[in-house]
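Excluded from the complex is one protein chain; the other protein chains are retained at their positions.
Each chain gets a letter, A, B and C, in the order it is written, and its residues are counted from 1.
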């Protein structure tokens, strides 16, 4: 309602009551104005009322909602189902144009504002997480697909390059992102340092020499990963990339939430780090669907955004926008703090549980999210045993643990053979189980997990014992 | 509520009333059962109550909603904002796994059912549209990006191929899909037949000879397009592809809604047509965000689906599922019929309006969606004139028309120079304006458009006259 | 967003796109302004987007939503459940104050606006229906309870009156409204004129003489009713009331939708008609819950509104406001027209069906909503037969028909004995079945009803025949 409306209201309800209402309205307005001005996550999170008001205002600005619009194009954002329309706050035009995913649409000022604001807020979130990136954009694709897009973009600047050097990380989507984009995967096997699996720098340097820097599209490193693998040595790799003029792309899937990962990225940016990609759902508690492509060179990031052909779903951007507005800087920082303390609590309790069963927590100090517990006294060197322990936990509604055997099994991934795929190396030496303390975890999750794990292990031990008696 | 619940209800409310309620429930149930059994679009559309009931049941099956779940993984579909959770019906796990976008997720039976059902229903919709495809999947990416993914997938089977033959269609995303995926664009300029711009088959054959079939990744043709360009000669190109063993990929962006396009695809499938890609929003009235990759060879389509690295947004699938359930076969067919009659009505009224202003409707009988009106008496051969006429229509809330000048201007698209980009050829000869009758258009849209166009043309004519007087 | 916000938007998205969005916003604004100015139902119905925008603005004005409010009272409209909050658009303060149900609340400017606007729009709707009332208010109570409130209010002005003269209408809530408010029910039995049951004016006059006008609180007449009873002779009764100085209260439960009823009220207002009460759900297609107390004397209606002790639910007002805004004048008139034509269609088809089974439509030209079909050839003079035919229709999902036997059964209602309760008279002579064409009925309802009735009658006839053979 504008001033004229409020004036009219004063004929129906006493002026001073209306003015209080108008004041309340102006508080919401000023939050919105502040957002448009600063394009940063608000210090205090917004309540849903302000968020809905804002989204309602944006929806009004899209042409498919214009009361008098007539559409004679091939794409007019007509929405058939009111259920669908409602869940998108009546927004239908998506983000970007065929020219560029970060371009504004003439038909959709509201959707364009969502896109551009979300990108600004995402950059702010990255900075709050500890990385002084200069540019980023949200793209409605999986992290792996976004890495593929980044690699393909780099290709345009290095037309002859065909190799991607890749310190091994056993996630199919990483391999797929390289293979799908048509490059040749050069696996750099990890080395074991203590109980950690770490980057083999020598091997990287050797491969650079062997293949020739000019033939290498980039080195694709990883931060967040399952223990006992730990984040790659980004700084040292950055130095190699800098000296050899090789692009450096980082898979930072769920690393924003962990200062160990963001610190590495920030440090590596001093030498060379071109692009780092992360998931929106894993870092910001939104549904699966988007990732953030970020970097320190505006032109490069802009170039990547221009490589996405077509207009894309605004759903992941909208989810992220709502969530960041709702969290506020304080809420986000609290979540990061809480995650850190949950990590410590999980370590302690898992360590205790391990000891009780004659096992131990693997020592992986460089991994700040995931941890491993040895399973030496359990018969986990066979696939069946893994399946067994894993499925017992699954049945008890524990999701997210992985049991890694030491069976040395061969697997073919994208036409390439890996030994002990899942273990990040051919032979780690002993079987183990992993668990992670990710953002949004609660202390109740930890307690339930430990209780159920304890039960499963106790039962497995008994079975084992009775099996031994039997044999 | 199960039988036990209904029995208990009978203690509170007379049995026969409860039984009627239970009967009503069973009607909803049987619709759901029928869907799971047939995996086809229901004949009669469902009402929102059944749809919400069904989605509610599916959400219950995802682990993030399990009352007793404890999550210790890095991705647990925790959703921070209740606004976001609600709009996704509490579903957060997305679709696919890192291995494959059509794979089911252990943590998310409900989301997996959405994915697999949507793919089945999309295939049914394609068949209803007139194409007897054998396989398809919905992917949360723009049509252009999906074409890129398809090209990259083909590359794995044709590692040495590097050219994409492309009958010119002036949409940036098409060019971008080729360039981004790292291939070399080979433009086949259209030929003018009557007032239509059509495929130059001789030039294609010449290029195949010149470049060598084995070096050609595929021929990328287009069905739906702006008049006076018309759908490519798919059948003839299919023959070439078959005889030369070159893959044939079709950009069917908004062609499902038009039997002229689907007929071409169906016919070409007899010779060779590997993949055809279409937008979900342009064909099914859902928000922008998804496309359907379809074909006649299950293995090929499966192969493409395996190339997407990572887990993806379920939003476009959910939108499509809701919409197809809501439309029903009848609703969808009615929409197709209505579009066809709208097309005729638009032709007639635009023709009339054209005559009134000394212009004429371009004769483009092969294009069943878009049409052009000549602008010879208007000064549209300069960019300003275009901008002027276009912006006048834009200001009058007409969205979707395009005014095409004959200025012969050079544009650089993805590092490549085009003359008169937007006109699909270097020199069409005369300026024109386009309009389209797309699915969901109403007769009110047509009337408003004609009225406003008439006003703008009348006004422009006057200005022109007075300008002439002045000069 | 205010002008400052739009200015800021122009830094993010080109000015002309933002301006179009701002224009769209101003269209919504001007609708709201117009409403506040005119306080009438808009000519064209609003779309949900404008309605939600408006309700959102109103919610902001209630103190429970003030971002900085601190509440130290006993009633602060805190809402525990977000599900509940959401369904009330975050409004919690209800309507009215302890002093008066139409009073505004200092804590709740938004809710107060809903209350006052709804009352204005309801008055407009009454006028559109054909009654030039001067004042009304919506109260969240059943029609019967609202009649009771009206009677109690009249009592304050006629402290010695204790009788309510009441032309018989066999609905429990009417009787209850009189008995509950502590008055003595004086039943005026109807007389049969042709096949209609009509008001016995002589008996009314006789009773007035017998009891003394001063002892009579009011005559409570009825418009809308089940055939073969027809609306009371309001004009003639109005004359009696005027000449004898007796208040005249009309139960117009679902009469607003029927010009036959509204015409009677309008005519009677020339002689004497103090208050007429109608249901919101029966006339305006909102959920059960409210009624409108209306009249031609502002002071009287105001007086009644002051008799409601306490603050009341705003739910029925909100529902009515949304609905009237959504319908618009056009939509409401269309519904009235459609109902009228449905009434004719139902008459024709029911008549036909009746003939087929050797029965006939009762001739009740004064009743414009309900109609009766004779059941002379059916054995409906026993309660079992009624239950049987009624329950067969109920089982076939026909709701709303009533089968009236001629069993002369005695029933006690509120301590008073009635013969053949449900038939509006002691002995109508023959059994019958009723059906009504109420607002919102569809032609599909009619067809389904006739089909199912035909089946049930056919089956019953057969049973009857075989029974006769048996006996």
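Just so it is clear, a residue touches a chain if its C-beta (ideal position, glycine included) is under 8 Å from a C-beta of that chain, and two chains touch if they have at least 3 such contacts.
This one's a predicted model, so the numbers in the text were calculated from it and none came from an experiment.
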| item | value |
| --- | --- |
| Per the touch definition above, residue among C:224, C:420 or C:460 touching the missing chain | C:224 |
| Of C:117, C:141 or C:457, the residue in touch with the unshown chain | C:141 |
| Candidate in contact with the missing chain, chosen from C:21, C:94, C:295 or C:431 | C:94 |
| Missing-partner contacts on subunit C, residue numbers | 48, 51-52, 63, 66, 68-84, 87-89, 91-95, 97-99, 106-107, 140-145, 147-149, 152-153, 155-156, 171-177, 179-182, 224, 226, 253-254, 279, 281-282, 284-290, 306-316, 319, 322-323, 326-327, 346, 369-370, 394, 397-401, 435-441, 444-446, 448-449, 452 |
| Residue numbers in subunit B that touch the chain omitted from display | 1-2, 4-5, 8-9, 12-14, 17-18, 20-22, 24-25, 27-29, 32-33, 36-37, 39, 47, 49, 52-53, 56-57, 59-63, 65-68, 90, 104-106, 109-110, 112-113, 116-117 |
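What we mean here is this: only the chains that are shown with their structure count from here on.
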| item | value |
| --- | --- |
| Subunit A and subunit C: spacing of chain centres that average the CA atoms, whole Å | 57 |
| For subunit A paired with subunit B, centre-to-centre distance based on mean C-alpha positions, whole Å | 29 |
| Per-residue overlap in subunit C, given as positions that touch at least 2 other chains | 20 |
